[in-house]
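One structure is given below, represented as structure tokens, and several questions about it will come after.
With one protein chain withheld, the remaining protein chains of the complex are depicted in position.
Think of it as A and B in the order they're written, each chain with its own count starting at 1.
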Amino acid sequence: MTARFAVGERVRVHDRYPPGHIRTPYYIRGKSGVVADMVGAFTDPEDCARGGDGLPERPLYRVRFRQTVAWPDYAGDGRDTVDIEIFEHWLEPEPG
Amino acid sequence: MATHGDDHGHDHARTFVADEEDSLGHYAIVEMAVRELLIEKGVFTPDEFREGLEVFDKAGPHLGARAVARAWTDPEFKESLLADGSAAVKELGVDMKLTELYVVENTPRVHNVIVCTLCSCYPKPLLGAPPDWYKSRNYRSRMVREPRSVLAEFGTTLPEGVEVRVHDSTATMRYMVLPLRPEGTADFTREQLETLVNRDSMIGVTVVPAPGQGGPG
Partner (left out) sequence: MADGEEKTPRGYHDLGGHPAGPVDRSEHVLEPWEKRVDVLCGILVDRKRRLMTIDERRDAIEKLGEDAYNSLKYYELWMAAALKLVLEKGILTRDEIDGRVDEIRARLGLEAGP
């Protein structure tokens, strides 16, 4: 399995809202962050939820987002972050 | 009120239902029905079920505390805990099953805290069942959005310049925080350190207080 994204790379979460069981939270869709780690390859939960086998396994990334990016009116410290594990098929290179 | 007048040779319900359980709701009864039927069909055995209950009861924050105290006093163990949490806790007899343990280390610059906004993912084989509040709407809604104000509700405020990093467990990883070792514990034995480490510090809503300071549990 080759991972598409490298640690440190800037990525954007797809701004998409398909039906079904999705493990990419609503609040992070369309937001940009940095790949903090590639944690391995795992079965696709969306396919497994439908009774499929979830294969082929696909790369899962820990992506770090600035809270000030996740929430336009974030009131905490500008340094604060949120780490979320997101599957490769939900990510695209940060545009521009 | 449960009656135990006659004996059934294969009364699996009685095997697991305690005498004091006299207010069983509908879904509790459904559990019994499904369990009995599946045992009868050979899907699993009463022994397997019993073993599952025993494993469930054995897990608890004391296991996490043991890992933390060991990491504080054994640099090699700490390195292995951070590199591969699941493998490291096998030494404590913990089997993470279909999940993987990822331990995140608090530092003077970064304070970690765990939430599962989508459901209630939690490192149960290591820490036992999560507290009700961890599974609550309010915690799941607010921890990603306003972590510092939720931390303040738990009595936790962090020094200037510390980054709060929230981990939203969405996938296979189950997270545990390795809290900072408090001041004034240089002479503590591992066993003494274990008694300081509370469950909430391994979720990240509190820090481990220095001995004698008490503070939020």
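The criterion applied here is as follows: a contact is a pair of C-beta atoms (placed from the backbone, for glycine too) under 8 Å apart; a residue touches a chain by one contact, two chains touch by 3 or more.
Worth saying up front: this structure is predicted, and the values here are computed from it rather than measured.
Colleague: I need the residue numbers on chain B that touch the omitted chain, in ascending order.
Modeller: Interface residues of chain B facing the absent chain: 1-3, 11, 13, 16-18, 21, 24-38, 41, 43-44, 48-49, 52-53, 56-57, 97-98, 117-120, 129, 131-133, 135-142, 144-145, 150, 153-154, 168.
Colleague: Contacts of chain A with the missing chain: which residues?
Modeller: On the chain A side, contact with the omitted chain comes from 15-22, 25-28, 30, 45-46, 48-51, 54, 71.
In this text, only the chains that are shown with their structure count from here on.
Colleague: Hey, how far is the Cα centre of chain A from the one of chain B, in Å?
Modeller: The answer is 25 Å.
Colleague: Where on chain A is chain B touching in the complex?
Modeller: 23-25, 27, 39-40, 42, 45, 60, 64, 67, 70-71, 74-77, 79-87
Colleague: Within their complex, state which residues of chain B touch chain A.
Modeller: 100, 102, 117-118, 144-149, 161-173
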